[in-house]
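Of the protein chains in this complex, one is absent; all others appear in place.
Think of it as A and B in the order they're written, each chain with its own count starting at 1.
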Amino acid sequence: MSGADRIAVTADGDWTGDVDEDEGVVVNWFAGEGGAVDVGDALCEIQVEKVGVDIEAPADGTVVEIVFSEDDEFTIGDTLAWIEPE
Amino acid sequence: MANISTRQLKSMYDDMVTARYYEERLQEEYMEGKQPAFDISAGPLPGELHLAAGHEASGAGVCEHLRDDDTVTAPHRPHHIAIAKGVDLKRMTAEIFGRETGLSRGKGGHMHLFDTDVNFACSGIIAEGCPPAAGAGLAAKKRNDDSVAVAYLGEGAIDQGAFLESLNFAAVRDLPVVFVIEDNDWAISMPKDRVTDVENGSQRASGFDMPGVRVNHDDAVAIHEAAGKAIGRARDRNGPTLIEVQVHRRMGHFMGDPETYRPEEDQEAATQRDSIERLAEDLRARGVDSATLDDIESEAHDRVDEAIEWAKDQPQPDPAQAHEDVFVNPPSGVTDSEPQYELKRGDD
Partner (left out) sequence: MSQERQRPAVERELTMSRAVVEAIAEEMRDNEEVFYMGEDVADYGGIFDSTEGLLDEFGHDRVMDVPISETAYLGAAVGAAQEGMRPIAELMFVDFFGVAMDQIYNQMAKNTYMSGGAVNVPMVLTAAVGGTYNDAAQHSQTLYGTFAHMPGMKVVVPSTAYEAKGLMHNAIRDDDPVVYMFHKRLMGIGWMPAPQGPKTPVPEEDYTIPFGSADIKREGSDVTVVTLGLHVHRALDAAAELEDDGHDVEVIDLRSLVPLDTETIIESVEKTGSLVVVDEDYRSYGVTGEIVASVAEESLADLDAVERVAVPDVPIPYSRPMENEVIPDSKDIEDAVKALE
(Lines give C-alpha, C1' and ligand atoms only; values in the text may rest on other atoms or scores of the structure.)
Protein backbone atom coordinates (compact mmCIF):
# COMPACT_ATOMS: atom_id res chain seq x y z
CA MET A 1 0.00 0.00 0.00
CA SER A 2 1.38 3.42 -0.85
CA GLY A 3 2.16 6.08 1.73
CA ALA A 4 -0.27 8.46 0.10
CA ASP A 5 -3.17 6.41 1.46
CA ARG A 6 -2.18 7.01 5.02
CA ILE A 7 -4.77 8.64 7.27
CA ALA A 8 -3.74 11.37 9.65
CA VAL A 9 -4.62 11.20 13.34
CA THR A 10 -5.11 14.82 14.27
CA ALA A 11 -5.29 16.64 17.56
CA ASP A 12 -8.74 17.98 16.96
CA GLY A 13 -12.32 17.40 18.04
CA ASP A 14 -15.35 18.78 19.84
CA TRP A 15 -13.24 19.48 22.90
CA THR A 16 -11.33 22.36 21.30
CA GLY A 17 -14.16 24.69 22.37
CA ASP A 18 -13.48 23.83 26.05
CA VAL A 19 -9.93 25.15 26.07
CA ASP A 20 -8.28 28.50 25.53
CA GLU A 21 -4.72 27.32 24.85
CA ASP A 22 -3.60 26.22 21.41
CA GLU A 23 -0.91 23.91 22.68
CA GLY A 24 -1.07 20.63 24.51
CA VAL A 25 1.01 17.64 25.50
CA VAL A 26 0.72 13.97 24.53
CA VAL A 27 0.29 12.17 27.82
CA ASN A 28 -0.09 8.49 26.90
CA TRP A 29 0.09 6.36 23.79
CA PHE A 30 -1.94 3.15 23.95
CA ALA A 31 -0.68 1.71 20.68
CA GLY A 32 2.82 1.62 19.27
CA GLU A 33 4.12 1.86 15.72
CA GLY A 34 3.15 -1.33 13.93
CA GLY A 35 0.18 -1.84 16.22
CA ALA A 36 -3.18 -2.86 14.77
CA VAL A 37 -6.14 -0.69 15.77
CA ASP A 38 -9.88 -0.61 15.18
CA VAL A 39 -11.79 2.53 14.36
CA GLY A 40 -12.81 4.26 17.57
CA ASP A 41 -10.04 2.73 19.72
CA ALA A 42 -8.39 5.19 22.05
CA LEU A 43 -5.03 5.72 20.39
CA CYS A 44 -3.60 8.23 22.75
CA GLU A 45 -4.48 10.65 25.51
CA ILE A 46 -3.61 14.29 25.23
CA GLN A 47 -3.86 17.07 27.74
CA VAL A 48 -4.60 20.71 27.00
CA GLU A 49 -4.55 22.95 30.06
CA LYS A 50 -6.29 20.83 32.69
CA VAL A 51 -8.46 18.88 30.27
CA GLY A 52 -7.53 15.34 29.24
CA VAL A 53 -8.88 14.03 25.94
CA ASP A 54 -8.70 10.65 24.18
CA ILE A 55 -7.83 10.73 20.51
CA GLU A 56 -9.50 7.86 18.68
CA ALA A 57 -8.39 5.86 15.68
CA PRO A 58 -10.09 7.33 12.59
CA ALA A 59 -10.05 3.97 10.78
CA ASP A 60 -9.22 0.27 11.11
CA GLY A 61 -5.59 -0.24 10.27
CA THR A 62 -2.02 -0.13 11.48
CA VAL A 63 -0.24 2.69 13.24
CA VAL A 64 2.67 3.33 10.89
CA GLU A 65 4.13 6.47 12.37
CA ILE A 66 3.89 8.29 15.68
CA VAL A 67 4.78 11.92 15.07
CA PHE A 68 4.47 13.26 18.63
CA SER A 69 5.78 10.98 21.35
CA GLU A 70 4.74 11.03 25.00
CA ASP A 71 5.56 14.35 26.67
CA ASP A 72 5.88 16.10 23.28
CA GLU A 73 4.08 19.39 22.87
CA PHE A 74 1.79 19.88 19.89
CA THR A 75 -0.50 22.57 18.53
CA ILE A 76 -4.19 21.84 18.12
CA GLY A 77 -4.75 20.50 14.60
CA ASP A 78 -1.32 18.89 14.36
CA THR A 79 -1.00 15.37 13.00
CA LEU A 80 -0.11 13.19 15.96
CA ALA A 81 0.29 9.92 14.04
CA TRP A 82 -0.42 8.18 10.74
CA ILE A 83 -2.53 5.11 10.20
CA GLU A 84 -2.37 2.85 7.20
CA PRO A 85 -5.94 1.61 6.70
CA GLU A 86 -6.76 -2.04 6.14
CA MET B 1 -26.06 49.05 58.31
CA ALA B 2 -26.50 51.05 61.47
CA ASN B 3 -24.31 48.82 63.60
CA ILE B 4 -21.22 49.02 61.50
CA SER B 5 -18.85 51.94 61.26
CA THR B 6 -17.29 53.20 58.06
CA ARG B 7 -13.92 52.32 59.56
CA GLN B 8 -15.06 48.71 59.93
CA LEU B 9 -16.40 48.65 56.41
CA LYS B 10 -13.05 49.87 55.13
CA SER B 11 -11.24 47.26 57.19
CA MET B 12 -13.36 44.52 55.65
CA TYR B 13 -12.85 45.97 52.21
CA ASP B 14 -9.12 45.93 52.82
CA ASP B 15 -9.23 42.24 53.84
CA MET B 16 -11.34 41.34 50.85
CA VAL B 17 -9.30 43.08 48.16
CA THR B 18 -6.15 41.69 49.78
CA ALA B 19 -7.55 38.17 49.70
CA ARG B 20 -8.81 38.44 46.11
CA TYR B 21 -5.53 39.77 44.78
CA TYR B 22 -3.62 37.23 46.85
CA GLU B 23 -5.46 34.36 45.18
CA GLU B 24 -5.01 35.88 41.73
CA ARG B 25 -1.30 36.26 42.30
CA LEU B 26 -0.94 32.76 43.76
CA GLN B 27 -2.77 31.37 40.75
CA GLU B 28 -0.21 33.02 38.47
CA GLU B 29 2.72 31.82 40.55
CA TYR B 30 1.25 28.33 40.81
CA MET B 31 0.81 27.92 37.05
CA GLU B 32 4.46 28.72 36.44
CA GLY B 33 6.15 25.59 35.12
CA LYS B 34 2.78 23.85 34.70
CA GLN B 35 2.10 24.88 31.08
CA PRO B 36 1.03 23.95 28.46
CA ALA B 37 -0.27 20.81 30.18
CA PHE B 38 -1.01 20.92 33.87
CA ASP B 39 1.44 18.93 36.03
CA ILE B 40 0.64 19.19 39.72
CA SER B 41 4.18 18.47 40.87
CA ALA B 42 5.99 20.84 38.51
CA GLY B 43 7.02 24.44 39.06
CA PRO B 44 8.10 26.38 42.13
CA LEU B 45 4.75 25.99 43.89
CA PRO B 46 3.80 22.30 43.86
CA GLY B 47 1.11 20.26 45.57
CA GLU B 48 -2.59 20.92 45.68
CA LEU B 49 -3.79 24.52 45.83
CA HIS B 50 -7.37 25.42 46.77
CA LEU B 51 -8.01 29.09 46.09
CA ALA B 52 -10.82 31.03 47.74
CA ALA B 53 -11.65 33.77 45.23
CA GLY B 54 -15.36 34.42 45.73
CA HIS B 55 -15.26 33.53 49.45
CA GLU B 56 -13.80 36.80 50.73
CA ALA B 57 -16.93 38.21 52.37
CA SER B 58 -17.27 35.35 54.81
CA GLY B 59 -13.68 35.74 55.99
CA ALA B 60 -13.91 39.49 56.40
CA GLY B 61 -17.46 39.69 57.74
CA VAL B 62 -16.89 37.20 60.54
CA CYS B 63 -13.29 37.91 61.49
CA GLU B 64 -13.93 41.65 61.75
CA HIS B 65 -15.44 40.82 65.16
CA LEU B 66 -12.55 38.71 66.36
CA ARG B 67 -9.55 39.48 68.55
CA ASP B 68 -6.17 37.83 68.39
CA ASP B 69 -7.05 35.61 71.35
CA ASP B 70 -10.14 34.26 69.59
CA THR B 71 -9.52 30.98 67.81
CA VAL B 72 -10.29 30.24 64.17
CA THR B 73 -10.08 26.86 62.48
CA ALA B 74 -10.32 26.83 58.70
CA PRO B 75 -10.63 24.05 56.14
CA HIS B 76 -8.52 23.30 53.04
CA ARG B 77 -9.50 26.61 51.41
CA PRO B 78 -8.10 28.90 54.07
CA HIS B 79 -6.31 31.96 52.68
CA HIS B 80 -9.11 34.53 52.84
CA ILE B 81 -9.91 33.52 56.41
CA ALA B 82 -6.24 33.64 57.42
CA ILE B 83 -5.90 37.11 55.92
CA ALA B 84 -9.01 38.38 57.71
CA LYS B 85 -7.83 36.84 60.99
CA GLY B 86 -4.55 38.71 60.68
CA VAL B 87 -2.20 35.82 59.94
CA ASP B 88 1.27 37.09 59.03
CA LEU B 89 1.03 37.43 55.27
CA LYS B 90 4.74 37.07 54.56
CA ARG B 91 5.26 33.97 56.66
CA MET B 92 2.03 32.43 55.32
CA THR B 93 3.23 33.01 51.78
CA ALA B 94 6.64 31.58 52.58
CA GLU B 95 4.89 28.50 53.93
CA ILE B 96 2.87 28.12 50.75
CA PHE B 97 6.14 28.30 48.82
CA GLY B 98 7.55 25.67 51.21
CA ARG B 99 10.31 27.91 52.56
CA GLU B 100 12.25 27.68 55.77
CA THR B 101 10.84 30.90 57.20
CA GLY B 102 7.25 29.87 56.55
CA LEU B 103 4.74 29.61 59.37
CA SER B 104 5.46 25.88 59.69
CA ARG B 105 9.06 25.98 58.41
CA GLY B 106 7.84 24.41 55.16
CA LYS B 107 6.31 21.36 56.79
CA GLY B 108 2.64 22.25 56.53
CA GLY B 109 1.90 23.91 53.21
CA HIS B 110 -1.22 25.75 52.25
CA MET B 111 -3.73 23.35 53.82
CA HIS B 112 -1.91 23.23 57.14
CA LEU B 113 -1.23 26.81 58.19
CA PHE B 114 -0.72 27.51 61.89
CA ASP B 115 -0.24 31.00 63.31
CA THR B 116 -0.26 30.84 67.09
CA ASP B 117 0.06 34.65 67.39
CA VAL B 118 -3.52 35.02 66.19
CA ASN B 119 -4.80 31.54 67.10
CA PHE B 120 -5.36 30.43 63.53
CA ALA B 121 -5.12 26.87 62.21
CA CYS B 122 -6.41 24.94 59.25
CA SER B 123 -6.69 21.29 58.25
CA GLY B 124 -7.06 19.40 55.00
CA ILE B 125 -9.56 16.84 56.26
CA ILE B 126 -13.21 17.76 55.78
CA ALA B 127 -14.97 19.08 58.93
CA GLU B 128 -12.05 18.13 61.14
CA GLY B 129 -11.51 21.71 62.29
CA CYS B 130 -14.84 21.62 64.13
CA PRO B 131 -13.84 19.53 67.16
CA PRO B 132 -10.68 21.57 67.88
CA ALA B 133 -12.76 24.76 67.69
CA ALA B 134 -15.13 23.25 70.24
CA GLY B 135 -12.05 22.47 72.32
CA ALA B 136 -10.86 26.07 72.15
CA GLY B 137 -14.31 27.12 73.32
CA LEU B 138 -14.17 24.56 76.11
CA ALA B 139 -10.81 25.93 77.26
CA ALA B 140 -12.14 29.49 77.22
CA LYS B 141 -15.15 28.46 79.26
CA LYS B 142 -13.10 26.50 81.80
CA ARG B 143 -10.72 29.42 82.23
CA ASN B 144 -13.59 31.85 82.41
CA ASP B 145 -12.15 34.21 79.82
CA ASP B 146 -14.33 35.80 77.19
CA SER B 147 -12.62 34.55 74.05
CA VAL B 148 -14.58 32.64 71.42
CA ALA B 149 -13.84 30.10 68.71
CA VAL B 150 -15.00 30.03 65.10
CA ALA B 151 -14.92 26.89 62.95
CA TYR B 152 -15.21 27.37 59.22
CA LEU B 153 -16.31 24.55 56.95
CA GLY B 154 -17.68 24.10 53.46
CA GLU B 155 -21.26 23.12 52.69
CA GLY B 156 -19.98 19.69 51.64
CA ALA B 157 -18.78 19.16 55.21
CA ILE B 158 -22.23 19.28 56.79
CA ASP B 159 -22.72 15.56 56.24
CA GLN B 160 -19.59 14.65 58.15
CA GLY B 161 -19.72 13.16 61.61
CA ALA B 162 -17.09 15.48 63.05
CA PHE B 163 -19.31 18.47 62.29
CA LEU B 164 -22.53 16.98 63.63
CA GLU B 165 -20.87 15.65 66.77
CA SER B 166 -19.25 19.03 67.38
CA LEU B 167 -22.57 20.83 67.07
CA ASN B 168 -24.02 18.59 69.72
CA PHE B 169 -21.00 18.84 72.00
CA ALA B 170 -20.91 22.63 71.74
CA ALA B 171 -24.65 22.87 72.29
CA VAL B 172 -24.89 20.59 75.30
CA ARG B 173 -21.95 22.34 76.96
CA ASP B 174 -23.03 25.85 75.89
CA LEU B 175 -19.60 26.43 74.42
CA PRO B 176 -18.62 29.82 72.98
CA VAL B 177 -18.30 28.55 69.43
CA VAL B 178 -19.62 29.80 66.10
CA PHE B 179 -19.75 27.39 63.18
CA VAL B 180 -19.58 29.11 59.80
CA ILE B 181 -20.58 27.11 56.72
CA GLU B 182 -19.29 28.63 53.51
CA ASP B 183 -21.75 27.45 50.89
CA ASN B 184 -20.12 27.73 47.47
CA ASP B 185 -22.63 25.26 45.96
CA TRP B 186 -20.00 22.67 45.05
CA ALA B 187 -18.21 19.92 46.97
CA ILE B 188 -15.62 19.31 44.28
CA SER B 189 -18.05 18.01 41.62
CA MET B 190 -21.08 17.53 43.86
CA PRO B 191 -23.89 20.07 43.92
CA LYS B 192 -25.38 20.10 47.40
CA ASP B 193 -28.88 19.00 46.38
CA ARG B 194 -27.45 15.62 45.44
CA VAL B 195 -25.95 14.94 48.87
CA THR B 196 -28.39 16.41 51.36
CA ASP B 197 -32.16 16.80 51.55
CA VAL B 198 -32.10 20.06 53.48
CA GLU B 199 -32.14 23.25 51.48
CA ASN B 200 -29.69 25.05 53.73
CA GLY B 201 -26.91 23.89 56.01
CA SER B 202 -28.17 26.23 58.70
CA GLN B 203 -31.15 23.90 59.15
CA ARG B 204 -28.79 21.43 60.80
CA ALA B 205 -28.88 23.68 63.88
CA SER B 206 -32.47 22.85 64.75
CA GLY B 207 -31.59 19.26 65.60
CA PHE B 208 -29.20 20.55 68.26
CA ASP B 209 -31.42 23.28 69.64
CA MET B 210 -29.10 26.10 68.67
CA PRO B 211 -29.73 29.14 66.50
CA GLY B 212 -29.20 28.56 62.80
CA VAL B 213 -28.85 31.53 60.49
CA ARG B 214 -28.50 31.69 56.74
CA VAL B 215 -27.09 34.70 54.86
CA ASN B 216 -28.31 34.36 51.30
CA HIS B 217 -25.82 36.59 49.56
CA ASP B 218 -22.12 37.06 49.98
CA ASP B 219 -22.89 40.47 51.33
CA ALA B 220 -20.09 41.36 53.75
CA VAL B 221 -22.32 43.70 55.72
CA ALA B 222 -25.07 41.12 56.19
CA ILE B 223 -22.49 38.51 57.15
CA HIS B 224 -20.95 40.96 59.59
CA GLU B 225 -24.32 41.55 61.18
CA ALA B 226 -25.17 37.86 61.53
CA ALA B 227 -21.70 37.06 62.84
CA GLY B 228 -21.91 39.95 65.30
CA LYS B 229 -24.98 38.46 66.92
CA ALA B 230 -23.51 34.97 67.03
CA ILE B 231 -20.13 36.04 68.35
CA GLY B 232 -21.76 38.34 70.88
CA ARG B 233 -23.90 35.46 72.05
CA ALA B 234 -20.80 33.27 72.39
CA ARG B 235 -18.83 35.96 74.21
CA ASP B 236 -21.72 36.47 76.62
CA ARG B 237 -21.60 32.74 77.31
CA ASN B 238 -25.00 32.03 75.83
CA GLY B 239 -23.85 29.14 73.65
CA PRO B 240 -23.03 28.27 70.06
CA THR B 241 -24.56 29.41 66.78
CA LEU B 242 -24.52 27.96 63.31
CA ILE B 243 -24.28 30.39 60.39
CA GLU B 244 -24.31 29.54 56.72
CA VAL B 245 -23.21 32.14 54.19
CA GLN B 246 -23.56 31.94 50.43
CA VAL B 247 -20.23 32.39 48.68
CA HIS B 248 -18.97 31.52 45.21
CA ARG B 249 -16.24 29.31 43.84
CA ARG B 250 -14.51 31.23 41.09
CA MET B 251 -11.38 29.14 40.56
CA GLY B 252 -12.34 25.46 40.64
CA HIS B 253 -12.01 23.09 43.59
CA PHE B 254 -8.27 22.84 43.19
CA MET B 255 -5.90 24.21 40.64
CA GLY B 256 -5.96 21.02 38.55
CA ASP B 257 -9.74 20.87 38.40
CA PRO B 258 -10.95 20.88 34.78
CA GLU B 259 -14.52 21.57 36.07
CA THR B 260 -15.92 19.66 33.12
CA TYR B 261 -18.83 18.64 35.37
CA ARG B 262 -19.84 22.26 35.98
CA PRO B 263 -22.28 24.07 33.69
CA GLU B 264 -20.67 27.07 32.08
CA GLU B 265 -23.56 29.32 33.17
CA ASP B 266 -22.89 28.41 36.78
CA GLN B 267 -19.22 29.20 36.39
CA GLU B 268 -20.01 32.53 34.82
CA ALA B 269 -22.65 33.40 37.40
CA ALA B 270 -20.11 32.85 40.16
CA THR B 271 -17.88 35.53 38.72
CA GLN B 272 -20.68 38.03 38.25
CA ARG B 273 -21.96 38.21 41.81
CA ASP B 274 -19.05 40.02 43.30
CA SER B 275 -19.03 40.70 47.01
CA ILE B 276 -16.16 43.15 46.68
CA GLU B 277 -18.03 45.35 44.25
CA ARG B 278 -21.09 45.14 46.51
CA LEU B 279 -19.08 46.37 49.50
CA ALA B 280 -17.51 49.13 47.39
CA GLU B 281 -21.02 50.36 46.63
CA ASP B 282 -21.86 50.33 50.33
CA LEU B 283 -18.75 52.39 51.03
CA ARG B 284 -19.53 54.88 48.29
CA ALA B 285 -23.03 55.21 49.74
CA ARG B 286 -21.32 56.21 52.99
CA GLY B 287 -19.50 58.97 51.13
CA VAL B 288 -16.17 57.19 50.76
CA ASP B 289 -14.82 58.34 47.42
CA SER B 290 -13.38 56.12 44.75
CA ALA B 291 -9.89 57.51 45.25
CA THR B 292 -9.92 56.26 48.84
CA LEU B 293 -11.05 52.80 47.72
CA ASP B 294 -8.39 52.77 45.04
CA ASP B 295 -5.80 53.64 47.67
CA ILE B 296 -6.92 50.77 49.90
CA GLU B 297 -6.75 48.44 46.93
CA SER B 298 -3.37 49.54 45.68
CA GLU B 299 -1.87 49.35 49.16
CA ALA B 300 -3.29 45.84 49.49
CA HIS B 301 -1.76 44.89 46.16
CA ASP B 302 1.60 46.26 47.25
CA ARG B 303 1.47 44.23 50.46
CA VAL B 304 0.61 41.06 48.55
CA ASP B 305 3.29 41.63 45.93
CA GLU B 306 5.80 42.34 48.64
CA ALA B 307 4.85 39.19 50.56
CA ILE B 308 5.17 37.04 47.46
CA GLU B 309 8.50 38.54 46.45
CA TRP B 310 9.76 38.14 50.01
CA ALA B 311 8.59 34.54 50.16
CA LYS B 312 10.27 33.63 46.89
CA ASP B 313 13.54 35.03 48.23
CA GLN B 314 13.43 32.89 51.33
CA PRO B 315 15.71 29.86 51.62
CA GLN B 316 14.50 26.34 50.97
CA PRO B 317 14.56 24.22 54.12
CA ASP B 318 17.54 22.01 54.77
CA PRO B 319 16.33 18.46 54.02
CA ALA B 320 17.60 17.38 57.44
CA GLN B 321 14.91 19.52 59.05
CA ALA B 322 12.39 16.94 57.88
CA HIS B 323 13.41 14.88 60.90
CA GLU B 324 12.65 17.63 63.44
CA ASP B 325 9.41 18.74 65.10
CA VAL B 326 7.73 15.38 65.54
CA PHE B 327 7.73 16.11 69.27
CA VAL B 328 8.45 19.19 71.32
CA ASN B 329 9.82 17.21 74.24
CA PRO B 330 12.56 14.64 73.73
CA PRO B 331 11.28 11.11 73.15
CA SER B 332 11.87 10.30 76.82
CA GLY B 333 9.29 12.91 77.80
CA VAL B 334 10.04 15.48 80.48
CA THR B 335 12.73 13.39 82.12
CA ASP B 336 15.50 11.06 81.11
CA SER B 337 15.89 9.42 84.47
CA GLU B 338 13.61 7.87 87.06
CA PRO B 339 13.96 7.67 90.83
CA GLN B 340 15.00 4.48 92.61
CA TYR B 341 12.17 2.88 94.55
CA GLU B 342 12.18 -0.39 96.39
CA LEU B 343 8.84 -1.84 95.38
CA LYS B 344 7.58 -4.36 97.94
CA ARG B 345 5.30 -7.11 96.75
CA GLY B 346 2.53 -8.35 99.02
CA ASP B 347 3.59 -11.99 99.22
CA ASP B 348 7.27 -11.42 100.01
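Just so it is clear, contacts are C-beta pairs under 8 Å (C-beta built on N, C-alpha and C of every residue); 3 or more make two chains touch, one makes a residue touch a chain.
Remember, predicted model here, so these are calculated numbers, not experimental data.
Taking the complete complex into account, B:Ile40 is the one of B:Ile40, B:Ala139 or B:Val288 that touches the chain left out. Summarising the interface, chain B meets the missing chain with residues 37-41, 46-48, 95, 98-99, 102, 104, 106-109, 111-112, 123-128, 156-157, 159-162, 187-190, 194-196, 256, 261, 316-323, 326. Residues touching the missing chain, restricted to chain A, are 25, 27-32, 35-36, 45-47, 50, 52, 71 (touch as defined at the top).
Convention: only the chains that are shown with their structure count from here on.
Remark: chain A and chain B have CA centroids separated by 44 Å (rounded to whole angstrom). If you check the complex, the residues on chain B that touch chain A are 35-38, 256-258, 260.
Only residues 18, 21, 23-25, 27, 47-52, 73 of chain A touch chain B when the two sit together in their complex.
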